[in-house]
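Omission of a single protein chain aside, the complex is shown with its protein chains in their original locations.
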Amino acid sequence: MSRFLVQFQSPALAFLVGGMLLAAFRSKLEIPDAIYQFCVFMLLMRIGLEGGLEIRDAELADMILPAFIALIVGCGIVLIGCVVLAYLPGVKTEDAIATAGLFGAVSASTLAAAMLMLEEQAITYEAWVPALYPFMDIPALIVAIVLANVYLAKKKHGPTAKTKIWPIVTNSLRGSALSALLLGLALGLFTNPEVVFESFYDPLFRGLLSVLMLIMGMEAYARLNELRKVAHWYAVYAAVAPLVHGLIAFGLGYIAHVFTGFSPGGVILLAVMAGSSSDISGPPTLRAAIPSANPAAYIGSSTSVGTPIAIAVGIPLYVALAEAVFGL
Amino acid sequence: MSRFLVQFQSPALAFLVGGMLLAAFRSKLEIPDAIYQFCVFMLLMRIGLEGGLEIRDAELADMILPAFIALIVGCGIVLIGCVVLAYLPGVKTEDAIATAGLFGAVSASTLAAAMLMLEEQAITYEAWVPALYPFMDIPALIVAIVLANVYLAKKKHGPTAKTKIWPIVTNSLRGSALSALLLGLALGLFTNPEVVFESFYDPLFRGLLSVLMLIMGMEAYARLNELRKVAHWYAVYAAVAPLVHGLIAFGLGYIAHVFTGFSPGGVILLAVMAGSSSDISGPPTLRAAIPSANPAAYIGSSTSVGTPIAIAVGIPLYVALAEAVFGL
Amino acid sequence: MSRFLVQFQSPALAFLVGGMLLAAFRSKLEIPDAIYQFCVFMLLMRIGLEGGLEIRDAELADMILPAFIALIVGCGIVLIGCVVLAYLPGVKTEDAIATAGLFGAVSASTLAAAMLMLEEQAITYEAWVPALYPFMDIPALIVAIVLANVYLAKKKHGPTAKTKIWPIVTNSLRGSALSALLLGLALGLFTNPEVVFESFYDPLFRGLLSVLMLIMGMEAYARLNELRKVAHWYAVYAAVAPLVHGLIAFGLGYIAHVFTGFSPGGVILLAVMAGSSSDISGPPTLRAAIPSANPAAYIGSSTSVGTPIAIAVGIPLYVALAEAVFGL
Amino acid sequence: MTFKAAKVVIITEKVILEQVAQVIETFGATGYTVFAAAGKGSRGVRSAGRAAVVDGFSNVQIEVITATHETAEKIAVEVAEQFFNNYSGITYLEDVEILRSHKF
Amino acid sequence: MTFKAAKVVIITEKVILEQVAQVIETFGATGYTVFAAAGKGSRGVRSAGRAAVVDGFSNVQIEVITATHETAEKIAVEVAEQFFNNYSGITYLEDVEILRSHKF
Partner (left out) sequence: MTFKAAKVVIITEKVILEQVAQVIETFGATGYTVFAAAGKGSRGVRSAGRAAVVDGFSNVQIEVITATHETAEKIAVEVAEQFFNNYSGITYLEDVEILRSHKF
């Protein structure tokens, strides 16, 4: 429990809240877009490089179950989300699907914040766990886009239309976030970037994440306005879903722990990924692939409510749970 | 005296002069605006974070007198400046007020340069001293804006008009510079940013300051042209005022030293703040609040002459003085 | 020979290839222009600062022969290039001259990659060698521009026209790349930037170079299209010339080694400079000075083929040669 | 001597820039020019420059010079029909004069 | 079918963008578009992109489409009167054609 409290003072969360306060006080502070893009690039390269370096030495067999869980969770979240949101009054079906897709996908910055918190708490994990990111992210986006296309096609042309999956996959792989992550993975796997990793990508990780959290906080506040314009049920979903998703993944991760010795830290990160909602590449992917869905609904839900909850409540919650369950 | 000479080779000053030379030789080297904004953000966060972390452990009582001196000096400089400039031929009253306001306010980069010089010379100071920045900066800007509004209102409507101070205060707090500084202060005070401070904000401080100094040098040269178009008395004021202001603050700081044991390093930094003129948030604040003042006059004075003098002559001067007075 | 293979996994080359692959897969990853410009600035400052710091302690006499070789090689490459390219079918004379000029000039990023490779292989060199950059770069550009002007003037007005060299020199010195390098040199020579060099410019060197290499790779791929539109002989020249130029410089460097004890590492770097083709300041200089030359030809050749060959084949080749010749 | 030509201006979301460009090329335009833009319209404020966590949601303005008013209008109509139900955006036309030496 | 409308273009200092936008909204404009700009005028060179130590001193160009020429002119006159004594800036009008589907 004490850990739970300390985490509220952790830098990642503190900068996130700081960003929200700045925006609330209408500060004129602006972090240039170029810096934001660079922070994201550095974070994803850092995660990818370490993942690649570690997968080299890892038992691939150990990864199979967690990767499978990631995939199942990613798809499951979207399906559950669609059903739940569709029941809520005032929610358009396309918007429901897009929102569920965004919550099924993964936020690199939330993941990075969790990695740092684990480091601070000296909780270890298999270093390839963050590299499971695409196993959850891509399937979630694909399921959402396919569902939306099927729904729209039926509405227009009756039940015969078909959606092509492959272009969605490649398009999603080409997005800036996954590109950087996969590039890092490949470089870590096949080349020798140890020195540049240790002298550049790793030491700057923590600091750039703090800048990123500040930006996320400012953006979260700025988007609250948009969220106000759509059905209030989005806010409810966005507040509850991250924790539900995280707990589901925590449970499945626990099973992997029992059967294959998946580390407690790994279970936490899996829960964090599930509980996070995509902020970098998810939104433009969905905007392009489900044009009729209202971005104010899904981006508002994710950025303004989902991400702050996932970081401020989700991460400490899973850590506390892990303490209780694994007796850390 | 030897220290005085060595300081001319110190990096901050060297990069400043380097920037001026580049601009003088019409180099096409450009530091992108995004990088400049990021450097400023990093510097102010660094100053704020350390200030916050230190105020936590500090005797608040120790801060009262220096903070009060900062406030008095900030307001005093503006009043003196208005009177002096108003006597000079060819100087419009609004321009005089705006110029005095800019010289009363504080330059974060000049302050940062002084902090590094003190570190190089192993002269210590209470770490909360840089956090006195807003106590001098905000009052100076407010006094200038109020004076200008009173003057302009009288000119237009006779002596009945009133100026609202609160919007000026909030507007000034919202400026990018003070926002970053206060955010850093709050994070340092209420959260635990030690690790990110030590791994990111602190180690990059020196390097980013060198980049900033280069930019300041280029800008100083570029703005000389504008200064040439206005009364030459601005250049005289801009060359003399920083040193006079610095010496006044040095004197008052010395009193604080005698009565409350305020450190010699703190006295130097107080003098540096007083001697500096605002470069980041002062100009746009004044531009918006005193529209009829000619920016070529006040920005030219401050950026082209005031800042170089404050850094190149002021800082070494106060250090030498401190050596003599405190026998460092 | 083993070293030759290991180098293919070195970070610089790996990021270059990574960038090409990203572009080939049409990734949407973008490194903002501001970041690119900052990386270039940092690299050149780093090279310049170290050069300046070292020249201070160096025997100036030792530098004379290598500097002279750099100059001869820079001019020689352009002359050879013009003759060779002029013989090839489908090549316009202006385009030939501009292309030869670009290959005679020097690429800072290729040079930086070589410096890191030497460090990894623990091969030392006189630290002032990278500062020979301008001795090769400027003469090459000047010769190309003068040749082009003479040619164009003759075509238009007969053989009486004259070209002014001095404006070309100053224009080239004002370019962003040489400005940064010379500024660094001057600061290193005349001031005390050791601390900022060691705490900022040096440690970030390796990481920023990796970012730069990624960008170079993306650009190389993007420009391939342009190269396809011009005579295929450009591709042949661009693939062969870097190695020929490097070997010529290696030979001359070897002579300097024999006569004045020029270090093997220095010989390698001289070869790398000769084998590299300018990517930062060369292209805009030539675009402005030889307007009628087709940029698709010379930039395509240099960026898409010349630079990748110079880094991926050239550097390992000269290192391997040095192993054989000097028995490293 | 100058000749009459037309310009169609499209202001819309950056995220569909490529798709709009394809439509423009369909109508045989010889080129187009793109600017980063911020703006406010019926569908809220769209910023530029500021760190946009949600990339691609700032505006672009696309300008196309066409030889005839007819082509310009066709492009405007097609872009509006195809995109402006789902994406925010406006489009309008202007008369311009081109030099003889240019072919559009 | 297209309909006549007007465009007012305002080029001025970035520092007063928000104030100008307020004036525009006063006249009931449905929106506006903003571009970063550099420029040279009677009051000197204003750069963009380059590190401007003195932020807010680069230009913006603001474009507003209005249904009537009259509104456009009113906006232009008001902006010029209110700001151009103290801030550098110019303003001008253009005729444009809009599609039927738009309401301005």
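Labels for the chains are A, B, C, D and E, by order of writing; each one numbers its residues from 1.
The definition used in the following text is that contacts are C-beta pairs under 8 Å (C-beta built on N, C-alpha and C of every residue); 3 or more make two chains touch, one makes a residue touch a chain.
This is a predicted model, so every value here is computed, not measured.
Colleague: With respect to the chain omitted from the figure, which of C:V17, C:I31, C:A105 or C:V305 is a touching residue?
Modeller: For the chain that is not drawn, the touching residue is C:I31.
Colleague: For subunit D, which residues reach the chain that was dropped from this view?
Modeller: 2, 5, 7, 21, 30-36, 65, 94-99, 101-102
Colleague: Which residues does subunit C use to touch the chain missing from this display?
Modeller: 30-33, 35-37, 176, 215-216, 218-219, 223, 226, 279-280, 283-284, 287-288, 291-292, 295-296, 299, 303
Colleague: To test your reading of the contact rule: which positions on subunit E touch the chain that is missing from view?
Modeller: 9, 11, 35-42, 48-49, 59, 61, 73, 76-77, 80, 84, 90-95
Just so it is clear, only the chains that are shown with their structure count from here on.
Colleague: Which contact partners do subunit A and subunit D have in common?
Modeller: Shared contacts of subunit A and subunit D: no chain.
Colleague: Check the residue numbers that subunit A and subunit B use where they touch, and answer same if over half are used by both copies, otherwise different.
Modeller: Looking at both copies, the contact residues mostly diverge.
Colleague: Where the CA atoms of subunit D average out and where those of subunit E average out, how many Å apart are those spots?
Modeller: 19
Colleague: How many angstrom between the C-alpha centroids of subunit C and subunit B?
Modeller: Going by mean C-alpha positions, subunit B sits 42 Å from subunit C.
Colleague: Among the residues of subunit C, pick out those that touch two or more other chains and give their numbers.
Modeller: 32-35, 204
Colleague: Counting only residues that touch at least two other chains, what does the list for subunit D look like?
Modeller: 49
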